[in-house]
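Can you keep this structure in mind? I'll have questions shortly.
Of the protein chains in this complex, one is absent; all others appear in place.
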Amino acid sequence: MNNEQLTAKILSFEPSAEVKDGLQYLTATVAFDKLHTLAKSLRESKDTNFDYLFCLTGMDYGDSLGVIYYLESTNLKHQLVLKIVCADKEKPVLDTVCDIWKTAEFLEREVFDLLGIDFNNHPDMRRIFLEEDWVGYPLRKDYSDNNIIVK
Amino acid sequence: MRGLINYFSGMFNGIISLVKGMGVTGKYFFTSPVTIVTQQYPENRKTLEMFDAFKGEVTMPHNENNEHKCTACNICQINCPNGSIEVVSKDVVNEEGKKKKELDKHHYNIGMCSFCGLCIKTCPSNALAWGQEFEHAMFTRNKFVKTLNNEGSKLIQKKGVE
Amino acid sequence: MAEIIQDIQEQEYLINMGPQHPSTHGVLRLVLSLRGETVLSVQPHCGYIHRGIEKMCERLTYQQIIHLTDRLDYLSAHINNHAVCMLVENALGVELPERVKYIRTIMDELARIASHQLWWCSFGMDLGALTAFFYGLRDREPILDIFEESTGGRLIQSYYTPGGLMKDIHPGFQKRVKDFIKMFRKKINEYDQLLSGNVIMTQRTQGIGILTEEEAISFGVTGPSGRGSGFECDIRKHHPYSLYNKVEFKEILRTEGDSFARYSVRMDEMRESLNIIEQLIDNIPAGDFSVKMKPVIKLPEGEYYQRVEAARGEFGVFISSKGEKYPYRVKLRSPNFSNLSALHSIAHGQKIADLVAIGASLDYVIPDIDR
Partner (left out) sequence: MEFNIYDFTSFTKWIDESLNAAMSPFWVMITEMAIIGVAILAFYALVGLFLVYAERKVCAFMQNRVGPNRVGPFGIFQTIADLLKLLMKELVYIKNADKLLFNIAPFIVITASFLAIAAIPFAKGLHAIDFNIGIFYVVAVSSLGVIGILLAGWSSNSKYSLIGAMRSGAQIVSYELSVGLSLITMVILSGSMQLSTIVEAQANGWFIFTGHIPAIIAFVIYMIAATAETNRGPFDLAEAESELTAGFHTEYSGIRFAFFFLAEYMNMFIVASIAATIFWGGWMPFHVPGWEGFNTVMDYIPPFIWYIGKTAVIIFIMMLFKWTFPRLRIDQLLTLEWKYLLPINLFNVVLMAFIVLMGWHW
């Protein structure tokens, strides 16, 4: 499926999505509350069949937090980038996608650990790398650590 | 009946596979003095030669007149990702009365070095090079900080310029 | 009394495997709940050597990042560096000389063989065949010598740099590689004799720790572990980079999905890597070993992603740039992290000894998990 068809398909799933072509991968930006339904239809539709989530990265955009999903279909061989921006920087919440792609379970825990984005309905939302009592989220831009050796 | 055949053939094949494996170890046991690959490290210290490219430590080669090539330009310090290099320069007034920056001390902290080679690659005057020394263990950390330029060393004066 | 017995029968026996344990290959902690010898659940606890590489990269220039990606999956250091270098080169639109591509591909494959050799060692050791460990290390030594001769490092080389290589290969490189190929083709048959065919080993791995293809895709289990389940995930084949579209090689696939399938995929991959090197080693063209790059690299604003096939699976680098000399955000997609997430689903219901074999067949490297 080429990018135009894919764009049309995504728009048919979610008319409010903002699809951008011409970058490295086709990029779709949707509102945070539409994430789960769109992801589910992208995974389950026979035409898109995005069954492989190969990267999930949290982002601190400065004034907001977001998550970027890199999706691939293993049989149709097309890729898609899903970009989500959380509504609230103080209390960022997103829906989990780990019921759709199991690998997201660990990846979302990592995002929670390092960026502090909470995922609804996640079965095991704990910190994964840092201690449970760690204060702050290190990958945020405003995080400061007093123990920096190399400046 | 088939079960019985499987039982015995499985046992037989299993035993053959085990004997094969014992053949390999047995072969090495009986040819052992020849096939040993271990290096006798502290004994062979004298004959041990590292490869030319070996990244042992950062050094600053000096020529026989105790001269080096470092112009104290600070590029190595900027490029070092770990902050293991500190270039201390001093201002020297030469005969013509001009102020000139000259290297005073080139501190190199091998304890923080990750041997990426960026200082050597980016040095514009090729003043740094890899050394072959690899026995870096020390009893205290402050011994890791080395001064690369020798005592009283000077910058090589390029011929033909003056 | 009956109550007590029932209570004991229902109780789970919790064991901490790690952080210091011979078969977790580093400081990984697995909390196992057991019933007798049977593993009911596996809970990985990672982070013991989390160094915050992603955060550190935000304060480093693109050349400096290389020395940190070395230290992720240190067994495939070249390949990790390749990803970062390619990302920068593609973003800047730099065309590399053929020589660089040849050398990089050969080095990548050598690193893959070295990594698989070490995996074979530790696989044998985890199963209790200590001799395998020493044979593997013995045969890994020539590769490390090749690396050391050309790059100066044995484990962590920092050899690639955006725009090419740090220095040219040693003149004796080709001869050494050819000698190694000749030697290793013999030794790999010996490996088969010693371990692959061994009845104890096959019984301990065949039909044990099954990961179905669907689960492999869903968990993102890539690399030899994923291909052992029939998941066609070889980036070299499906998204070719460097010279992989010019060389001929097979994507090794097994459909059983058990520990033995993962084992045999890796064994065959070593042979396949030898084939790739053999196709390239005689044809290294003359030319420059790097392109002249600006001393300060600034990526144009945007988001970039580069995938490569590391020894343990798909390695990805995500860099978001704001047009400055430092990246705005770096995300490293490490294969081991995803592979580890499937551990519970593979190992529950198996014996403790099987868990060790499964762990060995997944071949995790802890610094890559923790980053």
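Per-chain residue numbering starts at 1, and chain names A, B and C are given in the order in which the chains are listed.
Everything below uses one rule, namely that a residue touches a chain if its C-beta (ideal position, glycine included) is under 8 Å from a C-beta of that chain, and two chains touch if they have at least 3 such contacts.
Keep in mind it's a predicted model, so treat the numbers as computed, not measured.
Participant: I'd like to know which visible chains would be in contact with the absent chain if the whole complex were considered.
Facilitator: Result for the missing chain's touching partners among shown chains: B, C.
Participant: Considering the complete complex, identify which of B:37, B:88 or B:138 is in touch with the unshown chain.
Facilitator: B:37
Participant: If I consider the whole complex, including the chain that's not displayed, which of C:125, C:188 or C:221 touches that chain?
Facilitator: Final answer for the missing-chain contact: C:125.
Participant: In the complete complex, which positions of chain B touch the hidden chain?
Facilitator: 11, 18, 21-22, 24-26, 28-29, 32, 35-38, 40
Participant: Spell out the interface residues on chain C facing the chain that's missing from view.
Facilitator: 13-15, 21-23, 37, 124-131, 133-135, 138, 194-195, 198, 200-201, 203-204, 351-354, 356
Assume only the chains that are shown with their structure count from here on.
Participant: Going by the contact rule set out at the top, which chains touch both chain A and chain B?
Facilitator: C
Participant: What's the chain with its C-alpha centre farthest out from chain A?
Facilitator: Checked the centroid distances; the maximum from chain A is B.
Participant: How many angstrom lie between the CA centroids of chain B and chain C, rounded to a whole number?
Facilitator: 25
Participant: Would you please write down the residue numbers of chain C that are in contact with two or more other chains?
Facilitator: Within chain C, no residue touches at least two other chains.
Participant: If we count contacts the way the header does, which residues on chain B are in touch with chain C in the complex?
Facilitator: 13-15, 17-18, 20-21, 23-25, 37, 50-55, 79, 81, 114-118, 121-122, 130
Participant: Can you tell me which positions in chain C touch chain A when the two form their complex?
Facilitator: Interface residues on chain C, with respect to chain A: 46-47, 50, 52, 54-55, 215, 217-220, 222, 231-233, 238, 302-305, 307, 314, 316, 318, 320, 329, 331, 333, 337-338, 340-342, 345, 370.
Participant: Please output the residues of chain C touching chain B within their complex, sorted ascending.
Facilitator: 60-61, 63-64, 66-68, 70-71, 131, 138, 141, 145, 148-153, 156, 158, 161, 166-167, 170, 190, 193-195, 197-200, 202, 295
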